[in-house]
Structures are given as C-alpha cells and as structure tokens.
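In what follows, a structure is listed as structure tokens, so that the remarks can point back to it.
In this view, the complex is presented without one of its protein chains, the others remaining in place.
Naming follows writing order (A, B and C), and every chain is counted from residue 1.
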C-alpha cells in the first residue's frame, strides 16, 4: 500500500470517527461510504432499503430519534438522495464488482457506533489528533470506523490485482444491536456468494497477530418483556392492585435460575429493568430488557423457551399480563477450516504480521453469523477473521482506539486471501 | 356441686388425660363418653358415623394410623360395639335429652388431643398426680379432656334442675385439625337447635374470669399442594429435570407476598414443606402443607384464591404440575350479644367467678364456627364462652394444665345459663 | 360570607389552580399567599426558610428542577424578595395574628400540587371555565388550591368576628411528598399552639357532609435503596459480575413477604424500581424507591426495621452493597374527641351542611400528623377536619375538582369553630 492510499484511508476513518452514529442511524456514515463506492464504479450498488429485507430489522429506534440523526447527517453535508434511500432506519449498503469468471467472494464489515462518551484526555489519540467524536455521548468504541475503511481498502487492492471473479462487499448497519445481520442475509444479496469473509479488529489480540478463523460465537436472542398489572393505592387498598414490579422481580429471580445445560454454554441476563410510578402506588407497569445466549443456536433456543415460560408464569403469579417481544438475535456459527487456512496462508506473508493463530473463541455474540449461516446453508464457506490491534482501552470503553497500521494489515491480509481464493478456490472436502 | 360429683368428674377427666388421642383417632375417648352417656339414659344417642356427615370429614389419617389407635383403645378396654360404630375415623357422638316443651339448647365440646410430649417433672400436676399421658408423644395440651368432662357435668346439672326443653350435647372430634366441625354441622343434628353454646377453658384468661361472648374467630382454610416435576441427574443432565423443589420455593416466596387487604386481618403460612430424594437428583416431587386465614370468611377466601394462583403459576414457572387439595377449614363467626348476655348474667352468680367480660377476640381459628353458622343461618343464636383457668404453660405446650375447680365453674355457668334460656328465651330483637 | 368575598376567594383559588407547583417548588404559590397575607397585616409573618427547620426537609428536588420552577414563578410575576426567602426549596409560610388574651389556635393548610396532567374536556370545570393548569403535566388534583384559599378565608372571618386569642395559620409546602410537615413542626412556630385544626376537602365525602375528626392515619416511612454491584460482560464472563438487579429483585420478593403483624395494619410497597444499563452487561446498579406504613407509628417502625434487613441481606446474597436512605415519613395520629366535638357543633350550624359525622378513617397517610403530634406532645389538642365536596374524579386523577361553595362551607365551619374555642376552650379531661 502506498503512502497516498494509507493517508486517504486514515482520513476516511477519521471522518467517520468524528461522526459516530448508533445502530440504524448511520445516515452520514452510509452517505460517506456510498460516495466512496461510487468513485470506484461498482457494477451494482444497493443502498439502504435496497440492501435490506426491511421487515427483518429489529431494534429500530423511534421516529424522533431517527429524524434527529437524519437532520445531523443533512447538516453535515449528506446527499439528500442517499438520505432518501436510507430514510426511516434503512442504513448500510452493498457493492458488487464483477471481474470475470471465478468464484463470488463476499466481505462483510459493519459500520455503527456506540452510546459511549469518548475520552478527551491528551493520552487518547483521537482527542490529541483532533478527530474526537462530534456527537457527544456517542463513539466509535469498537472499531467499526476501521472496518468500513477496511472494506474500501480491500476493494481497491482487489481491483488493482488480478482477481478473477465477483467481489461483494457488505457495509452492514446495526451490529451492536444485533439488528442488521438478519435483514442483510434475508435480502438475498449474498445468495450467490461462494466464500464469505468477515473481519474484526482487536478483540484483545495485539498488533501483529491475526486469527484466521474465529469460533465460539454464542447464539443470542434479545427480548423485551412488558408486564402490565393494575395500579392501586398502596396504603388504602393494596389488594386491588396487580403488582407488575412483583411480577418482574419473580421473573428476574427465576430467569437466572433456569437449569444449566449439559451440552454447553448457556447465558441469561436481565440487563435493564424498571417499573412503577410512585412510592405510594402499587406498580401497574414494569419491564425487562434481557438476553439469552447459548454455545449453539439450540442452546440459545433452549434458554429462550425457558425464559418465555418464566416470564409468562411470573406475570400470572401476580395476576398481570406480559407481552414478550424478540428484539434481535443471532445464531451461532463456525468458521470453515478450509477457508481459514487460506486466510492464514495469506496472513503469514503480510508485512507486520508476527503471529498467525488458526482459531480462537469469540466468547460473545455477533450477527455476522446470520450471513455466515446463509452462505454455509447454500453450500458456501465462511470465515470470521480477527486482525489484532493494541487498543489502549477495552472494546466499548471510552479510550478504545485502533492503530492505522493495523487497518493496513487487515486490508493486505484480506485482499491477499481473496486473490488466493480466486486462484485456488478452497473446499471443505 | 357435691363432693362426690366433683370427684367423679375429676376421675373421668384424668382417665381421658391418661389416654390422649389425636384428631379422628378418639376411639377410647368416645367409648368412655358413650358409656357415661348411656348411664344418663339419653332419648337419642348418635355415635360415630351416626353423628357425622362422613364425606365432609377432612384431615383423616391413613388406615395404618387409624388402626393403631383402634388397637390401643381395644387394649385399654373399649367396647367392640362402640369401636364398630366409630371405625375408620368416625369418632365423637351426640346425645339428646328431651325434657318437655321449651327451646332446644345445644352445647358443643370437643374431645381430641395433640401431638405434644407431656412434661414429666414434679411441677407438672398430671405427672405428680400420676395421670400423665400414657401415649408418649401425645397430650391433652389444650384442655379438651376438661371440655368432655364439662359436657357430662352440664347434662347432670341440667337434668337435676327444672329445665323444660331439649338439650343436645355434641362431643365433637378433630377440632385441632379443623376437621370435625363441618361433618357435625352437615349431619343435621343441630338443625333444630335454637341456642348453641360452645365452651373453651383458659385462652390466657385466669381462673375466676369468664368471657361470655368470644369473637374474632379467624376464618381458616388448610391446603396441601403436591408439586410433580421430572427427575434428572443433577450433574450429568440438569436440563432434563423439572425441579419440583424450585417450584415449591417460588410458591413459598410468593405466598407470603400476597398483597395485604384493607378490610381486615389476613394470614398465610407454608407450615410444613418438603421435597426431593437425593442430593444428586433434580427433585421430582415437593409439597406444601399450609393455611390461609382471614378476619372474615371473605378475607380467607381472598387469600385462598390468591394462594391457588401462586401455587399454579409457581409450578408452571418450572414446568411442573401441582395438585391442590383443601384439607379442612372453618368460617369466621360472631357470638350473639343477646345470648352472651344471658351467659354473663349466669356467670355473675356462680361461686368462684370474679370477673365477667362480655367479649374478647380469639385471634385464632376454631371449627365450632361451622356449628355456630349452621344454627345462626337457621334463625338460632350462638355464643362461644370462655372459662378462665390458671394454666401454668400455654396452650399446646408440654406443661399446659387445667384446674378441676375451673371445670366446676364451667359446669355451673353453663348449666345456669341453660336454665335461664329455658325460663326466658333470649332474642336478638 | 358576602358575594364580594366569595368572588375574591374564587379568583384567588383559580389563580393558584392555573399555576400548580409540585412539592418544594411552590414559589409562585407562596408568593401569592404572602401578598394576600401582607394585605391582612399579620403580627408576624414567617416566609420560606424562616418558617422551616431547613435540615428536616426530605424529598427536595435537584437544583435544576428547583431553578426551573423558580424561573417560571419569576416570569409569572413573583416578587424577587419572596423568591429570595423561598430559594432552594424553602417554600410555604406562617402568619400570626394576635387578638388579645385567649387561647392560641393553629390552622394548617397545605399548598402543593401533583404531577398529573389535567383533563381538558368540556366536562371538566377548570377547562370549561378557562383556569386549567398552565403547567402541562402538573395539576391541583388534590384540592390544595382550595386549602390555601380556605386559610385566607378563615383569617378574614376570624378577624372580622370577636375572637380573643392568637391565630396561627400554616401554609405548609410538600404534603404530597410527606416532606413539609416535619420541618414546620421542628421550626418551633407551633410550640405555643393550644388547639390545632387541619383541614382537607373531599376524601370521598359528598358536598354537605363534614367529618369533625378524621382518624386512621397510617404512619409512613419512605425510603430509597441504591444497590451497587459490579458489571461484567453477560456473555463472556457472567461470573465476574455482582448483579445489582438480582439483588433488587430478591429484595422486592422478600419485602412484600415481611410477616403480617397482629397489632394492626401494615403495608409495604416497592413503588418505583430500576436498574441496569444494557442487555449484555450484568447490571452494576439498581434502586428501589419504596414505602412502609403501619396503623400505628410502632407498626410502621416494625415494617421499616424488617425492610432494612431484607434490603441489606438481599444485597449480600448477590455480593452487592446497598445504601438505604429515609426520604420522608409521617407518624400516625388521632384527632382529639373534645376538639372534634367543638368542630361538630360548629358544623351543625353552618348553612349547607347536611350531615356531620364525628369520625372516619383516612386510610392513607398525611404529614399533618407531625404537627398534630407536636401540639399534642406539648399538651395541646389537635383535630383533622374533612369538608366534603362532590369531586367528579377521584383524588389524584385528571378530573378532580372542588366546588367553590364547599370552600365557603369550610371557611364558615372552621371560623365558627375557632370562635367557639375562644369562647369556651375545650379540654380532654
């Protein structure tokens, strides 16, 4: 990679870093990516609602929130036509480059930011370098600004090389709310992909280390349960109430007590709860926003089935009703070893890579698994790649940061892997 | 009362005291009472199943237990014919004495003992006096031996006086398990009673004090809930279990948390619980034996309705089933003031009575209320009388004791009250 | 009362009704009352911090909230000098009128409004009459606008009559948050009061009915419990967390399960709860805002003691800490019969009064009890009077309303009662 390209990628990432946008609100981000893609003249470009199965979206914010972010994007110079295509929480895009006969290779990067307030001390590089978040309270604290940049860089490198085949690059919205993977998968745009690569920086791996095949994705299911009871004066007539907070508390107690499962990891969390209106009123309403996870999709299903039963019975215990909504989720997935091997070979030859590990566990969840599953179900191979970076703060903290040199490594590893796939398509057999 | 009668009542009570029998097992006790009644030549005598609506009985022990107590009674000399009439847990009896035109007056006494081990120190009068319980682990610790004796004494005194009317004396079994009141009431033998008196000694009132009208009976409902789940190896496959102990615990937590009620006293207790078979097996079974109470019958119903919902939902929370059985109960009741006034007048003239109070709260439950309710529903009056006694230990404790002089007072008060009723039948109007 | 006075009171109440202010934010209200009092030339006038033991206040809102309401009051024309005296949540005032030798009689009225959105349909008199709340989301939904008006009216009537003695009228802030009674009591301004009257309109009594002595005040204690645990990633390392939401839920379950008490009413409510930050984070923080009550002050103390133990042990169960803060409360109290009798006599002679009841239960809590207790502890008598009104909606609902004619009745009843006290001071002996 020449110095000019390096500088251009750095500038692009810093622009995104200054404008972090949360899930389904990536209006400015999508606009900047679309502009960059149009410069590269893709054969097909699907923007916003063209790239998504709209009904499969989950966790979309309310209209006021969407409007606020759209206004901010407009003020920051976003193209009205792109804003039209992405309106109402239809962010992200997919670019297709056809380069002759050969396999179809997909690359998935994600683009959303987090509700984290960015550090502003002199030790924090974005603050020192003048590209700290301009949206106070929001931050690219998980490196998705780097991922979007890597997407562009890989396109440039592949187009500049001898790759014969089709390259499909997905700029996925709403990974942090586990909301964008499924509508991308169900859009059908990946149905012809033979090899899918996904990439993440960091994950507690240092600069110079590449993990060619990440596994151990916990399947996850988010939910929201709204309990509804009946209010009553807590002093005068407690017996007339139906106590939604008691229902919620009974549910919390029993959610965490769902039996452990012999087949592998299971998780449950009542992450955000609330209820009631006043100390002297028997609470009429309460809610739980929670999640279940499993080492396999079946284990997450087991937990969700049990959780539903607990939620309904807890409501019944206190004469309340409960509405349970699935608010996003993702299956488990496994990186195909044959494809990971190609990535590993590529990584070994890239300047700056010191260690190549063939697998490691993610330990958490990721909705790239929807895309991996889609491709694998149709006979393709998929692999989730980690490119290390010495992030000073942990993921999702105010001092997280990515080294631009590691962005360069990621581009090189992935582009070289795609070249190798084109030359000798791997197979599981 | 002459000295001979006093001695005979004392001997009778001591015999019963030596042979305490728990609820529905009062075989020897009933036999002794029947023999004493036959000496008094009643116009009608209903023994055992003749005195009871058999199907209305609750809390009857299992056949082995009943057989054991019947055997003990037989060995102690009980009449085989009486044992035949009382077989299978049909204890107690009702005697009717017709003495010319006039009101029908009922008197109810109860006869069962408790599973309490009697004290045997020199300070405990029955131990010192040589009439301590011969059935180790059981004891007349609530004075029902005195009550049965009072029943006989009142008959003697009324028959010896000028009472014109009909006297019906009920020797009720199974008060301690709240099991005998309803089958007596539903037998119909009290349907013509115009005035019903019930009596209890002690109740924390001292010797020389009489309360002419006890109120504040808590309505009560006993229940048993059997939870059934599915066992599983707790180490190898916990997820295959359906945990009946978790269901029981969830129920216990929420039973005690049933909302308080503005209209008066409510109570709930999970008095006896158990479950599980081994530390390494997910428990398949568990149970709760409990009760609810209320200051009124409606309040007890409120509690029972809520308790049922809690029990069912707790089972459902853990995928278990639950069978809920009502195992006895009693309504609330109120002593009629007009009848209590007659008792108060009688008491004022009895030798040894120093204080007459017109009302006090029981604070607990009693199934005499079934009989009181039956009589009151048919237009009669009812009144529950307390005759104090300086019991050294509290009710239901190993040192409880009754002074024979207070038995004499009770006989005199009640017999005089019955005479007064015969002479000038009171009315609520 | 002549027509001019009636109109002036109506206008005064409507002005307050248009400007409802919540507890400790009654800046405009206090300003209007102070202005009206100054017109009446009191011998002493204690405003804001002069009327309160500042440290005894509870439930004072944060500075931003206080500032917002102070700004609104300023914009509505409040006197800067009064705003200075009431700054930082020191609202309310006390006026003293000395009229010769005779008893010191106190009258307590409260002045705060509620966070209720007022109805705006044509059936709602304030909306139809053009004096609906101008502070959207807040409303005089408990008649305290009428109470403040009654305070002024009674002053006028008493001053116009022959009362000999001292009249002390308390315009108490923050009754709805049970926050103003204690700082008024501890200010000492009532320490010489011989007779204290408090008044409330409505309470489900119809127009034309007066209850001369309200009893059955539940003692109440508000609290806030803040649980602090340790966050952890719910998927990757749940064992590293200390789950504050689990602690809160365990507390809620067990708070409602505190044993019922034989001595009278007990209540507990976890009225507002919350916790957690994100579905995928083990919750670090949670809180409960709750209350306990008792039919006596001792019973409320019993409940609070048990609640504290539950809160601490629930935190410990999950390795969390908890900070428990008492956020206001009030004792129980009893109206003195001798004083209530005077009120009853006065009421009987007032035009428009059809029924006078000598007592009824409040069923809820009121911090007038602090003032009553203060006066009674120092040998005075106290009495809480209810003047009925046909309120179309219940207290604390959006359609609550007070008939001005009932305000007139209240003024007449209280002024006549004060005259009678002056003429023939009642005594409990």
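What we mean here is this: a residue touches a chain if its C-beta (ideal position, glycine included) is under 8 Å from a C-beta of that chain, and two chains touch if they have at least 3 such contacts.
Just so you know, these numbers come straight off a predicted model, no measurement behind them.
Visitor: Considering the complete complex, identify which of C:282, C:333, C:371 or C:385 is in touch with the unshown chain.
Guide: Hidden-chain contact among the options goes to C:282.
Visitor: Pick out which of B:100, B:137, B:188 or B:271 touches the chain that's been left out of the picture.
Guide: Per the contact definition at the top, the residue touching the missing chain is B:271.
Visitor: Tell me which residue among C:137, C:161 or C:259 touches the hidden chain in the full complex.
Guide: In the complete complex, the chain left out is touched by residue C:259.
Visitor: I'm checking contacts with the chain that's been left out. Which of C:1, C:76 or C:236 qualifies?
Guide: With C:1, C:76 or C:236 as choices, the missing chain is touched by C:236.
Visitor: Touching the left-out chain: which of B:95, B:214, B:245 or B:299?
Guide: B:245
Visitor: Tell me where the left-out chain touches chain B, residue by residue.
Guide: Looking at chain B, the ones touching the missing chain are residues 218, 220, 222, 233-236, 238, 243, 245-246, 248-250, 252-253, 256, 267, 269-283, 286, 289-291, 293, 363-365.
Visitor: Give me the chain A residues in contact with the hidden chain, please.
Guide: Looking at chain A, the ones touching the missing chain are residues 253-254, 256-257, 259-260, 262, 265-267, 363.
Visitor: Which chain C residues touch the hidden chain?
Guide: For chain C, the residues touching the absent chain are 236-239, 241, 243, 246, 250, 253-254, 257, 259-263, 282, 302, 309-310, 312-314, 316-319.
To be clear about the criterion, only the chains that are shown with their structure count from here on.
Visitor: Relative to chain A, which chain's C-alpha centre is the most remote?
Guide: Centroid comparison gives B as the farthest chain from chain A.
Visitor: Give the identifier of the chain nearest to the protein's overall CA centre, each chain being represented by its own CA mean.
Guide: Chain nearest the overall C-alpha centroid, as shown: C.
Visitor: Let me have the rounded angstrom distance from the C-alpha centre of chain B over to the C-alpha centre of chain C, please.
Guide: Each chain reduced to its C-alpha mean, chain B and chain C end up 50 Å apart.
Visitor: Provide the list of chain B residues touching at least two other chains, using ranges where the numbers run on.
Guide: As it turns out, chain B has residues touching two or more other chains at 253-254, 257, 259-260, 262.
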